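Note that this complex is displayed minus one protein chain, with the remaining chains in position.
Coming up: chain A.
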Amino acid sequence: MKKFGRSMMTGNILLLLGVLQTLPISQALYEDQIGKFDWHQQYVGKITDMFWDQSFNAGKRVLVSSERHVLASVHSHNGSLAWRKVLEDGPRGRIDKTLHSGNLLVTLTGGGRFVRKWNAGSGLADWEVSLPGSKSGRADLVQCGRDLLAVMIQDAVYGLDPRSGRQKWSVALPQSNQVVYTHLFTSGTNLFVIGQSLGQQVTRVTVDMEGVVRSTESVKAPWLSESTQCEVTNGGVLICYRSEDQSLQTLTLTDGQVFKSTSLQILGLEPSEEVSMETVRKVEEPLIFLRTAKNHMALLELTNDGVKLKKDLPSICAAQVVSLDDKSMLFTLERIPGELKMKVYDLETGSEMADLYQTITYLPQHGYPQRIEVLMFKKRDLRLGCRFAILSEDYSMQMVLKAGKIAWRREEALAYVLSVEMIDLPVSENQAKYEDEFGSHKDDIATMFMKRFKTQISQLKTYIQQQLQKLQGHRHHHHDTEAMAESGSDDDDEDLTRDEFNLNKLIVLVTGAGKVFGVRSTNGHIEWEHFFPELAPFDGNNQQKLLLFVQRTTAHFPNPPQCTVVGKHKGTGNGFLFSFNPISGEPVDTPPTGQVLNYRITQTSMLGELDDHFLRGILLMDPDNQIHVFPGKCLSVLKKTFGSQYMFVADRETGFIKGYRTVPNQGKFLMENVWTVNLQKKQQTITQVVGKRPLEQVHSQGRVLGDRSVLYRYLNPNLVVVVTEGEFIEQSQRGGVFNTINLYLLDSVTGHMVFHCSHKRAKGPITVVHSENWVVYNYFNQKSRRLEMAVLELYEGKEQSNSTAFSSFSSPRQPLVLRQSYIMPLFISTMATTVTEKGITSKQIIFALKLGGLLALPKALLDPRRPLVPTQETMEEGTIPYIPELPVNAEAIINYNQSLYNVQGIHTSPAGLESTSLVLSYGLDLYFTRVQPSKMFDVLKEDFDYFFISAVLLGMFVVTIATQKLSARRALSRAWK
């Protein structure tokens, strides 16, 4: 057994009752533990482009590019990734265009900044060309014959050699400061560059294959506006859709002088709000799809006289035109309940090809299919066959290989996780009966005795059954292949019951795609899913937010657990709620399609007290400062406790933070403004407001110092950290504008400013971890040009003002604030702290490194009491001497070699074992593992030598008996003397 590595830095020994308290920096895992309790799922994000691989393994792979800056190749037989390239973060990595034909796979990224040619088989980059990039962000790429790639950016067109990437020529585009160039098209021996000037004209620049501008013409188009969509079809026709008067404008690129207008009504199509166009690339004829609704499309043919309706496709949600051997076929998909109907038409004759017709079982939770990508081939008996991939509304990708069946699916919505909760699994049936016994106090002794008797009988029965099953061998699972293909899981999952240490959970994931998943923590398989096409995240502050509340945990048997998703309705912006049982996924209290409220939600909070059925109500605040309780039955709790229910709202636009208290008003509850803090919008913007976990368990009320006195912690549950970022102009000779960061610690009940600190020449993005009595945050130090970590710890002092209760109104006004900062040698994308059941275990902070690792460092390294000069007293206290750099060692990386890209967040959750904390990192990838910040102190290790220990015990037992016998004999013989 090879060890990956394990390092333990035994810090200073704290002398307490003979127990050595050691400080483990990390505990890496053994090679054979890989994948035992961790899993990793790789996603690509919402797919924007999809091609069947035409290179050496034609038909075996699908090449995809996504809006999450990913280029990947997917095996068509099982949906696994052959390779995946995650391009740069931010606008530099955005994929503008992916081009695939034959062996050529070229991407244009970052608004024309980079042209890269990839090897479709291995995913390696063959060459890369860096171009100046486009100011408008619009860039286009076309292939002209075998020897030329043309790239258009805002002010120039470049000709590149596809084999080497060498630049053959470049040509500047005229009037590039007035015209926005949007499209590049090749037809015959000419390249056409289309530019738009809003409200004025369309500019057409003709460039030949040698890079010489042949002509520049402009065509009047006074109707051109921001909302106009334009596409260029094969055959060289520019088509624009005007949403103002629902008309299509067409222009033939080669010789057209004026736009020809065709109204949708003339074509016999019903205009709607969401009209879009989808180009047809695989045939030479000028065809284009027009989509007027999610399930209504039309195939249009563009002629010199304007637009002609080739085929109206009512109730069709996805369509594609494919050609094979000079024969063009139209594939259409129609969604009917539980199934998809695929019909194929011959484009020339318009007749249906019955032998390709098929129906495919399709789950309703994928929404409408949006795109299909068909691969046609001839079977051995020369009949036509096809396989196709379906992209649906819920970002999923599904593959049909054999007629009628979905072979696999990829849930790309899981790359957009916004909220996570881990829910305890319910106890087994027997355990539940026990709980039942203690749950009800109304029974008399006789019934309780009978209950106990029955449970124990049934326990005995299951025990015997288990033993019998063990004897019979592995139990046989009922394999339902049909159901498996539908649900996509290919394993025999056990029942959802709690394990011995409550380590396995059900992870509820709420995604920005409007899909909610229940995922097993053991293997990452999807247990249930719900899709709400109308659910959208709150996106007020440039950050998407979907809220997930756990209203009742699994602990309150027989009441089922309950979770609620709070978001907004896509169309109206009103509140959208969906409440469900997280274990089974069944809706509770709200309809299965979700509940749309009749008001907007400005802020949410949870009630402090539970109702009679252990349900924690959600408070929803509307723009009129009225408070709504969900579910309605929790209103009685608010009636009782409204006096202790407060709320605050930070407004980024105005820089104000307002605190509210609850007041009853004619049977309703209103929020009354009681305090306001002005954070000076002119100078800075509120970027983050971070509170503590509402139900955080803090075990220790203080900290033991070297002289064995106690420094009591300032554990204000209502404390929030408000981060603002701003700029200031330096007054010194050099001058210049620098960024500044302010941190405010605010009591959210009273509005009392507990602490404030400011970092000059520091820049975000800032991640804040706020837990117990400490705050850890990071910032970029512009002066030293490095990432720094700062920590604040708050203490009441050596005396505790009130040891039984904490009220914000009588709390110590100025707690003792200790702070220190450190150098973080690596860049991080986010961080989180571990959480354990009772909060006894020391904490770790988990950093998601930009390099792809998850680094777990003990909180003791980020401790403001780390002394510069270690003394006897600090050694007693167990603090590590101050070293500015935080150590990064390979063993502290908990995801070993499984790199994670674009980590958006880390969710930690307690397990049943106090030593263990469960970690889920989400972003482009999902990675689940468990950490033991103080090592596994409550369970024997897996490599515990049971054999050795029992052998020693047995040996000692034998020796005891033998020596007893011997000594008895000796005593006897001595007595005889």
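Just so we're on the same page, a residue touches a chain if its C-beta (ideal position, glycine included) is under 8 Å from a C-beta of that chain, and two chains touch if they have at least 3 such contacts; residues count from 1.
Note that in this section contacts and distances are computed from a predicted model.
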Chain not displayed: protein name in its UniProt record ("BHLH domain-containing protein", "DNA replication complex GINS protein PSF1", "Nucleoporin Nup43" or "ER membrane protein complex subunit 4"): "ER membrane protein complex subunit 4"
Option from A:Ser392, A:Thr604, A:Gln898 or A:Ser915 whose C-beta touches the chain left out: A:Thr604
Sole contact to the chain not displayed, among A:Val86, A:Leu340, A:Met647 or A:Ile766: A:Met647
Touch criterion as defined above, residue of A:Val704, A:Leu816 or A:Leu851 at the omitted chain: A:Val704
Among A:Leu340, A:Ile406 or A:Ile686, the residue in touch with the chain that has been omitted: A:Ile686
Absent-chain interface as seen on chain A, which is shown: 15, 17-18, 538, 540-541, 545, 568, 601-608, 619, 641, 644-653, 686, 688-689, 691, 694, 697-702, 704-705, 708-710, 715, 717-718, 720, 748-749, 802-809
